[in-house]
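With one protein chain withheld, the remaining protein chains of the complex are depicted in position.
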Amino acid sequence: MPSRRRAVAPRFTMTRELTLVAVTVGLTVIVGLLNHDFVGAQNLRFMLLNSVVLSLVALGQTLVIAMRGIDLSVAPILGLAAMVCGLLAQTHGLSLAVALPLALCIGLVLGTINGVLVATMDIPPIVVTLGTYSLYSGLTFLYSDGTQVDAVPPTFAAFGNGRLFGIVPLPTPVVVLLVVLALCWYLLRHTGFGRAVLAVGNNAAAAYAAGLPVTWVRIRVYALSGTLAAFAGLMFLCYTGSATVTAGTGDHIELQSIAVSLIGGTAIAGGRGNLIGTVLGSLFLSVVLTALVFLHVPPIWYSAGEGLMILAAVQAGFGRRGARA
Amino acid sequence: MSALSDIGTPAATDAPMGRRRRRFLSMGGWELSLLVLLVVVTTGFGLVVPGFFDDVSGFLAMSSNFLPFGIVALGLSLVIFTGGIDLSVGATASLAAVVAAQLWATMGLNIWVASLLGLAMGGVLGAINAAVIVFLRIEPLIATLATSFIYTSAAVAVAGDSPPSGFPDAFNNMGSGALALGSFQFPYQLLLFIPLAVIFWLLVGRSAFGRKLVTVGYNSEAARYSGIRVPRVLAAAYVISGMMAALAGLVLSAYYSAARADMGDVLLLTTIAMVVLGGVSIFGGEGSMGGVIVAVLLLGLLRQGMLIAGFSDMVTSMLTGAILIGSIAIRNVFSTRVGGFGKRLLAFIRRPAAAGPDTNRHDAP
Partner (left out) sequence: MITARRMLVLAATATLAMASVVSAQTVDTSKRIKVAMVPKLVGLSVFKANQQGAEAAAKTLNIDFLYTGPVTASAQGQVDVFNSLIARKFDVITTTSNNPTQLAPALKRAMKQGIKVVSYDSDVAPDARDFFIQNTEYPAFGKALVDSVAKYIPADSEVAILSSTKDATIQNEWINALTAYMKTAYPKMKIVTTEYGQSDPSKSLTAGLNILQAHPNVAAIIAPDGASEVGAAAAVQKLGRTGKVFVTGCSNPDAIRQYVKAGVIKASPLWDEVKEGQLVMHVARLAANNALKPNDTFSVPGLGSYTVKDKVIIFSEPLIFTAENVDQYKF
């Protein structure tokens, strides 16, 4: 059994990324020919922006999946962070400088709880995060007391929509995403921790036998996933300017993040994580959904279009299963 | 590989005597603990919460509120036994139900004929899932996520602006009616669920198909080398799962006397929780149907009891989540079967290396 999982040569992951870029650009060009507004600067900017929150969540999810885990609780963690920061900002004038560390702390704590349960109690990750999914959404309800966030202070809105220092040519969230991506990529590709994540995903027993701190690695990855989800929650709040109790869970962002991770070339069986692919996958999804609108597809078929495109993207490359069946 | 000596795993099947003994032991293990918990929960609520157990008929009637989840859980278990997952059960339930309802409402078909076609529709949807998984070789998780999106669109399209409602009373009875035996009322849903539960229990525990299912889930390569037609087994599992989801959708539309395109959405997460709590390993190849059936009753009655006791929906969901984690944690601590502390300890005492490949099996999603 363990023999069927192998580290994959970088050549393949590069192909995966190129495929995604080609498919995304191709789709953009085709729809752009049919409707010129699709390739207008403004629409391109929004297709980028619309993918940021999902990308942030999916980066954490990718690390978890690469470690042969899964994290369903990212959705309520996103919602709770957005709700707590949003309500505090709305009623007590919480500043962004405080909201940022607060959100990260929330994610860190909740993610660590997931990690501890998975790593020390040996409970399957899907069970743990299904359970904490209910628990964390409950916390959001308790905290919100049935209200919602309607407006955020100008600094929040500027962080979610403006440009960094007013001069950088890209919107702030996109810059932030690129920075986070770079950090995660470095972490996974160029640190001992990253190699440990892949080793655990590849064969936990072998990793343990090789002397890697498997339990500790697992806790840290879930903590990281939680932190990124909470950060995405803050970004969601700043970008949309609102938050309700169903933020995150209403979109099923947990399933979306798994989908784009797999589209991006991360293996569900673990041992392989493609962070750049994940971000490209999320951008691809954003382009697909916008294209459906520009092609005047009736709204009821958006969901089907998304499903078909997920199948096509996964089929096109390495998201599929290995040697099973 | 100590797991190979466990019940329900392939190694156990080549020693009939041993199998019987171990199966008995298994009923004395996790399943029995769940059963004890079920009795404790039921009597506890019955004693403390007024309105939970006023009379037998009223108590049984409560089952109509959660048995559709149980019906889905039976089918989904088969898929999870194979090491797969079916995220499309909710969308399948909705689509089959609205298709049947529209056949009745717009084509004037008899409601039972329409229901049979709905059931067949569920089988077809399951077959599509299987085809995507087997022929396109896409992971079940992502395959059924994608098909669930497609089925959802189709359900919304079929349902239209004002989905059908107000079915004949005979049909509605299947969801909310009860068979009157004198003053005693026996809900039709329970009447439907009991034989299904027995059939699935026999199917998994006593039939060749059940053994193949578990073998595929335990190690599909080994299954293939031992001559099992893996694609056929997978197809059967997904088709049955689709049909059971469709059946649940039909029962729900009878329960509500209405069909809606979003009706099945609530089924998925609760049903997975039921299967997992029932002791089926999410990685496939392990578990028993008996556990799932008890878990269905346990989670269902627990939720009903808590709601009647006056807990809000939110608190009820939170506690259900906590119980899910807690019970699996407790099982792992005490079990020698799933790589828990107890097992590690035993493995360490007996032969330190034994825990190796097995621990690996249990850390996948």
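Order of writing sets the chain letters: A and B. Residues in each chain are counted from 1.
Please note the rule applied: contacts are C-beta pairs under 8 Å (C-beta built on N, C-alpha and C of every residue); 3 or more make two chains touch, one makes a residue touch a chain.
Quick caveat, the model's predicted, so the values are computed rather than measured.
Between the chain not shown and the residues B:263, B:280, B:302 or B:324, the one that touches is B:263. Screening A:29, A:151 or A:183 for touch with the missing chain picks out A:151.
Looking at A:88, A:158, A:206 or A:289, the residue that reaches the missing chain in the full complex is A:289. Residues 48, 50-52, 62, 65, 156, 159-163, 165-166, 172, 175-176, 255-258, 260-263, 265-266, 303-304, 307-308, 310, 312-314, 317 are the ones on chain B that touch the missing chain. For chain A, the list of residues touching the undisplayed chain reads 35, 37-38, 40, 42-43, 46, 50, 53, 137-138, 141, 144, 146-148, 150-151, 161, 236, 240-247, 249-251, 289-290, 293-294, 296, 299-300.
The criterion applied here is as follows: only the chains that are shown with their structure count from here on.
Taking the mean of the C-alpha atoms as each chain's centre, chain A and chain B sit 29 Å apart. Within the complex formed with chain A, the chain B residues making contact are 83, 87, 132-134, 136-139, 141-143, 145-150, 152-154, 156-157, 219-221, 224, 230-231, 234, 269, 272-273, 276, 281-283, 314-315, 317-318, 320-322, 324-325, 328-329, 332-333, 338-341, 355-365.
Within the complex formed with chain B, the chain A residues making contact are 1-2, 4, 65, 68-70, 117, 121-128, 130-135, 137-139, 141-142, 200, 203-206, 208-209, 255, 258-259, 262, 268-270, 300-308, 310-311, 314-315, 319-321, 323-325.
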